[in-house]
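With one protein chain held back, the other chains of the complex are shown just where they sit.
And now, chain A:
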Amino acid sequence: MIIQATDQQTVARQILGEISGRAADSIIASTRLSDLGLDSLGRLTLAVLLEERTGRPIPDHELLSVQTVDDLERLLTSSERSA
C-alpha cells in the first residue's frame, strides 16, 4: 500500500509539473491546484493524463472535489484500491 501511494504521488506530481511548468519536486502535498495556475483547460488536461497513465477512469465529480495535491493523491490511491 505504501509503495502504491508513492507511485501515485509520483504520477500526480509529475503530471501537475508538466501542466503547470513547475518542477515536480517543488510540488508538495499541501500545494493547491489553483496555486499551480490550473485553469479549466489545465484541469481537463489533468483528468485525461491521469486516466491515460493510471489506466483508471476518474469520474468528474471526484476530481471536482480535489483542491490540493494531497486530495488528488488520496483519490488515486483509493481508486487503485477499489480497482
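Simple rule for what comes next: a contact is a pair of C-beta atoms (placed from the backbone, for glycine too) under 8 Å apart; a residue touches a chain by one contact, two chains touch by 3 or more; residues count from 1.
Just so it is clear, contacts and distances are computed from a predicted model.
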Task: Among "Gluconate 2-dehydrogenase subunit 3 family protein", "N-acetyltransferase", "sn-glycerol-3-phosphate ABC transporter ATP-binding protein UgpC" or "Glutathione transport system permease protein GsiD", go ahead and choose the protein name stored in UniProt for the chain not displayed.
output: "N-acetyltransferase"
Message: List every residue of chain A that touches the chain not included in the displayed model.
response: 32, 34, 39-41, 43-44, 47-48, 60-61, 64, 67
